[in-house]
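Every protein chain but one is kept in place in this view of the complex.
Let's look at subunit A:
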Amino acid sequence: MKLKLTTLALGAVMAAGPVMADLVFPSLSYRTGPYAAGGIPFADGYADYFTLLNERDGGIGGVMTKLIECETGYNTEKGVECYESTKGEGALVYQPLSTGITYQLIPKVTADNIPLHTMGYGRTSAANGEVFSNVFNYPANYWNGASGVVNYLLESNGGDLKGKKIALVYHNSAYGKEPIRTLEELSAKHGFELMALPVDHPGQEQKSQWLQIRRERPDFVTMWGWGVMNQVAIQEAANIRFPMENFIGVWWSGAEHDVMSAGDAADGYKALTFHNVGRDFPVFHHIQKYVVDTGKAAGAGDQIGTVLYNRGMYAAMLAAEAAKTAQGIHGTADINAAMMRDGMEALEINEAKMADLGMPNFGPSFNVSCENHGGPGLVGVTQWDASSKTWSLISDFKPTDGDVIGALVAEDSGAYAAENKITPNCN
């Protein structure tokens, strides 16, 4: 009972919290556990961009930003705890970087009217904003990714995949299962054979899956992996001498740390992306000058320009731009979560804007609307060069199969709407 009282008092102190003065951006990060390798650079990029805005521009529209970091360890229970403990502090938008936590949060954020941005992950059918009013997954989602893989393979095989066999190595969770539906549809449409191989959390044990690949000899392997699973898969692929050019990971399976451990054997491995790679962008000079050199970097400052750091920064940039849009719409600098939602729904990203921010040609131009929370779904392909240790874009951002994906989104979001008695509307 004593213990209970002490925590009661502690919680009371915490619940009182600070008054809302800053623009609060919670960062549900994970710097520990089997997924930390991906979580750390993303969280660093996310934090550093907001620090840059504070240091260089004095916040967004004159209001300072405040980042509250909360460690989830990619665990849904801790994710819920993080959400509950930060939402009272005026959180504007949540980006949990975990499909599992996203599924927890979708109903909660809708009830609390806080937007949720799941960039390239989460529930794909949230692209239908008529049903998922508070969930956004622009600029691309898993089904774009699945279609992007198939399109790329079509292109490199003269437009014909008939009789080919594609293996999907996936994380056996909501995340990894997402692309299966789309790939099944696409396999019927293009006449290739699909072979799905689940890998259980955390993914260190993949011998049997790769043995099966060796036996069945698929023409191509695609992967929906995350965390330690990626490194292991690439190493296993190298061990069975699977040609790396025919191995394509989704964007969560294509960072430096995923391929480094396999060394030269990983040369030629491909991964999807929805934003540009490398550090030849003016914004990184600013980050170096205002954030790293002043000692305010979230991490050690050594992640700048890596794939996931760029993605974290891109996520922060989109959030900041949405906040600016919201400030414009509502004519107040001190926005709340509901205003932020409007800002996200009216977000416009174009080349001029990105060039202004020091990120020319960093990502696609797109407009978000109530009907489409998913953005344009443009997917590019990058390839790893083990000798120079760099990723390079080998296929520019191209549209994906809108017919197949649109129908699946309508079906899945319709089922969700029926299950939860939501009337789809846009007003």
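Following the convention adopted for this analysis, a contact is a pair of C-beta atoms (placed from the backbone, for glycine too) under 8 Å apart; a residue touches a chain by one contact, two chains touch by 3 or more; residues count from 1.
The rule we apply is simple: contacts and distances are computed from a predicted model.
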Which choice in "Acetolactate synthase small subunit", "RNA polymerase sigma factor", "NADH-quinone oxidoreductase subunit D domain-containing protein" or "Branched-chain amino acid ABC transporter permease" gives the name that UniProt lists for the one chain left out?
"Branched-chain amino acid ABC transporter permease"
For the chain left off this view, which of A:200, A:280 or A:348 is in contact with it?
A:200
Among the options A:56, A:164, A:181 or A:398, which residue touches the chain absent from this view?
A:181
The missing chain sits against subunit A at residues 1, 3-4, 6-7, 10-11, 14-15, 29, 31-32, 36, 40, 69-71, 73, 75-77, 80-81, 84-85, 87-88, 99-100, 103-104, 106-108, 110-112, 123, 172-174, 177-178, 180-181, 198, 200-201, 412, 419-421
